[in-house]
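One chain of protein is taken out of this complex; the other chains stay put.
Think of it as A and B in the order they're written, each chain with its own count starting at 1.
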Amino acid sequence: MDSLVTVSCLKHIYPDTTEIHMCGLDFVVNRGERVAILGGNGSGKTTLLYHVLGLLAPDEGRVSVFGVNPSVQYNAIRERIGVLLQTVDEQILSPTVWDDISFSPRNYGYKKEEIETMVGQVMSELGIQHLRDKICHYLSGGEKRKVALAGALVLRPELLILDEPFEGLDSRSRAELVTLLNTQNREGMTIVMSTHDLNLVASFADRVYVLAKGRGVVTAGTPAEIFMQADALRASNIDPPLLTELFLKLREHGVTVNVPTLVDQAVNDLVRIIKTGE
Amino acid sequence: MTHMHIPDGILPVWLWALGFILLSLFLGFTLHRLRTMDMKKMIPLLGTLSAAMLVGMSIPILPGYHINLSVVTGILIGPSLGFVAAFIANLILAFMGHGGITVVGLNTLLLGSEAVLGHTVFYLFTKRLPVFWRAALATLMTLFITTTILIGIVAMAHIDPEMLHHGEDHGHGTTGQGSVSTFAMLVLTIGAVGWIIEAAITGAVVRFISQVKPDLLGHVLHEKKTGE
Partner (left out) sequence: MIDVARIDHWAASGTGFFHRASVISKMLFLLFVVAAAVLARSPYPLMAGYFGILLVAVLARLPWTRMVMLSLYAVVFALLYGISLRGGWWLFALLIFKAITPSLAMLTLIVSTPYPKIFSFISAALPEMLAAGLFMTYRTLFILLELMDNFVAAIRLRGGFSPGSLYKNSSNISKGLGMLLVKAVERASRLYAVMAVRGYNGSMAQQGGGGLHREDYLPLGAGSLVLMLAILWR
């Protein structure tokens, strides 16, 4: 498979002497995948993403993005990467919505007509055309997030990186964002996301990496494989999804049942159990 | 605090024009000094510290007297960036109706001087005085100097022969010979009380920073690196 991102045995020392060691499994993102990074507070999720973005250089270990070391050659790959950071207010740099969405294309030297087209398209996809001339700090939290996302998507990046994108969103907004991301992925975009939300991981990710404080990547696999590893999740300060815990407990009580990751699967299993009496 | 809330039309043309000329020269020199600094590092520092100066000005410590954090800004980001931050803050203040647009030059020279002098005096006394007293002393000395300059500016403004001539022509009761002593007395009296309070607050602010994030006081923020 064509791997876009590879991170091996990372060690980073911050200026205040805090050390981050991530020498577990390698972190690999293949083209076209939707990857979720799970981990408790302080496990290194943001540190990992910052290394992928070239904002931090490892003191030990190897980071490769599109075949280059991003901390040295980020300029060579930056147009291929879109970013949505955790604190949206810090991602929005320009005073108006149009200014901010057009920030990257303007700075990369795109022509005015091209910029108009690109910005118009992405605003239309996200349903924010009406916000074009609005001043960013008057937008609601959800609108700011859409503007920041538009800024990340405007150049149609091959790789989209999101740091806890669902924080502070209500359930409807979360569902909208997942739908949007899945649409982008179907059109070829590779997506990497850090999150605490296991329920969303089930409906979104192809592959999940679990980080633990001081140990890096402790396990990796599909959502179904990861959710079965309840002990590993708890060791990383993550509670398994309620659905998983319920069905694992049913198994402990001798009920023959799969462990579903989605509610629909769970309903089918329960209906079968109730109807067959098993 | 020596931001002049002088409206447009009061000071003679030659004086505020001179202010703009001097501002251009100082800004040009400063921008030249900063040319090797990474813009991506400079602009956020300028934006956040200029904004912090404006926020500081929104807090009245006495009726009609506001602190402006110009000395602290100079201490944190250095004299060059501090001077530029002073210009940005003054331009925005003018466009908020605080002081005329024609006095932006003079105001920047005053506020910028506070950043430059504050930085210089603070680091002059490194290892000789505790942080609180270094910052307080820097503020006191700086404000005394810049207030004196302000009085000098007002004194120079009185030397406008045209204004005096027309005043006499209309015979509307002007003496044609102004005095700065009343102005100076008012400014120095109120100012002295304000200086002491501002010095104490600045000292406390810098001491707080030295306790919470001491690396900020080590010239770290304005080290020049070549950009990408």
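In this section, a contact is a pair of C-beta atoms (placed from the backbone, for glycine too) under 8 Å apart; a residue touches a chain by one contact, two chains touch by 3 or more.
The model shown is predicted, which means the values in this text are computed figures rather than measured ones.
Student: Would you indicate which residue among B:18, B:51, B:145 or B:188 is in contact with the undisplayed chain?
Tutor: Hidden-chain contact among the options goes to B:51.
Student: For the full complex, which residue in A:85, A:177, A:193 or A:233 touches the chain that was left out?
Tutor: Looking across A:85, A:177, A:193 or A:233, the contact with the absent chain belongs to A:85.
Student: For chain A, which residues lie in contact with the unshown chain of the complex?
Tutor: Considering the whole complex, chain A reaches the absent chain at 50, 53-55, 74, 78-79, 81, 83, 85, 87, 89-96, 98-99, 102-104, 106-109, 134-138, 151.
Student: Could you list which residues of chain B touch the chain missing from the display?
Tutor: Contact residues on chain B toward the absent chain are 4-10, 13, 27, 31, 34, 39-52, 54-59, 61, 64, 66, 69, 72, 76, 84-85, 87-89, 91-98, 100-102, 154, 157-158, 166-167, 170, 172-175, 177-183, 186, 197, 200-201, 204-209, 212-213, 216, 221, 228.
We take it that only the chains that are shown with their structure count from here on.
Student: How many angstrom between the C-alpha centroids of chain B and chain A?
Tutor: Averaging C-alpha atoms per chain gives centres 46 Å apart.
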